[in-house]
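Read through the structure below, which is laid out as structure tokens, and then see the notes.
All protein chains but one are shown in place.
Labels run A, B, C, D and E following the written order; every chain starts at residue 1.
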Amino acid sequence: MPYVNIKVTREGVTETQKAALIKGVTDLLVEVLHKSPATTMVVIDEVDLDNWGIGGLPVTDYRRLAATSGQGSGSME
Amino acid sequence: MPYVNIKVTREGVTETQKAALIKGVTDLLVEVLHKSPATTMVVIDEVDLDNWGIGGLPVTDYRRLAATSGQGSGSME
Amino acid sequence: MPYVNIKVTREGVTETQKAALIKGVTDLLVEVLHKSPATTMVVIDEVDLDNWGIGGLPVTDYRRLAATSGQGSGSME
Amino acid sequence: MPYVNIKVTREGVTETQKAALIKGVTDLLVEVLHKSPATTMVVIDEVDLDNWGIGGLPVTDYRRLAATSGQGSGSME
Amino acid sequence: MPYVNIKVTREGVTETQKAALIKGVTDLLVEVLHKSPATTMVVIDEVDLDNWGIGGLPVTDYRRLAATSGQGSGSME
Partner (left out) sequence: MPYVNIKVTREGVTETQKAALIKGVTDLLVEVLHKSPATTMVVIDEVDLDNWGIGGLPVTDYRRLAATSGQGSGSME
């Protein structure tokens, strides 16, 4: 009866993508730990960019800096 | 000084119901563990239906399936 | 299908008390929000005293100070 | 830069299984949301059976009841 | 690679204040535990006043009562 919480930045995650995350995580727990899907819960939190920090900066500033310094990972983050 | 986090689906929980949850959980901690209400915190998170999964499906799909298969628990979930 | 997380200090909470918390919270969600117990999860976290802070101090120091200053709430916290 | 928290009952999850969960969840976020693995964090919490409740009961009691009533899902939960 | 979650009431926290929290917490972890900022994540949750309880009451009621009883801590809470 696992509980999984996924936090991602709020950037237009679609219904289909959310359903894929829910299915993917549940399948993983069945496969790796033989958990029952019936009692496996997944909660997705979408977090505003201003409210998420990494490297001591809000995400937006962090990405801008990474892009400028040429070390950015492109759009993937 | 307990901290309690209650996550429910966002489906029109009223102010009165939230107050009842806060009071009920606080009373329970006083009764069972003799905690002080003054330092007992309760945070309620309301989660969009698309963002909550069970049985490998978003809640809306899960309920539809349960209703169809006749195994649903009615409106209670 | 609520999920409830209860965090308390690790101070000898008994099995019976844990069962009472689980039952009490589940009953509350049934009563207030008509949730189904079958998909209501409760997770209790017991946190070491060193790892819990309030008033800018670890709990142990906070209680000692409160006792000394005569503003303490006795053993209840 | 997602953050994923997986809570499961503490029942001998092996290092290999933990690594499989970490890899599986990270791959899923890359695949579905094109997130960067470099900033994807996964934290696994193993929760004692006494501290996890479902159906208003601690997991151990819940399983015993499910087994008795013939509605149990076997060892899967 | 710490993960920090800060929950505060939703009361007009500005972008500048959020950036100050992110920077402050990250600096603290570097200073105290020598953690790398590059893998330090901070997530700020702003919680509606109705959804936050203390002393068995929603925050709004709690503050009104504290103000009336003359024990309130002014606007600080």
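By our rule, a contact is a pair of C-beta atoms (placed from the backbone, for glycine too) under 8 Å apart; a residue touches a chain by one contact, two chains touch by 3 or more.
Predicted model, so just to flag it, every value in this text is computed and none were measured.
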* **Neighbouring displayed chains - absent chain, whole complex** => B, C, D, E
* Asked: Going by the touch rule given at the top, which residues of subunit C touch the chain that is not shown?
  -> 7, 47, 50-58, 61
* Asked: In the complete complex, which positions of subunit D touch the hidden chain?
  -> 15, 18-19, 21-23, 25-27, 37-46
* Residue ranges of subunit E at the interface with the undisplayed chain -> 1-9, 13, 17, 20-21, 24-25, 28-29, 31-36, 38-39, 52, 54, 59, 73, 75-77
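The rule is simple: only the chains that are shown with their structure count from here on.
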* **Maximum centroid distance from subunit D, chain identifier (CA atoms)** => E
* **From subunit C, the most remote chain by mean C-alpha position** => A
* Structure fact -> Cα centre of subunit B to Cα centre of subunit D, whole Å, reads 20
* Structure fact -> So, in whole Å, the Cα centroid of subunit A is separated from that of subunit C by 29
* To do: Scan subunit D for residues touching two or more other chains and write them down.
  => 1, 3, 7, 39, 52, 54
* Sort the chain contact graph into one of these: line, ring, star, complete or other. => other
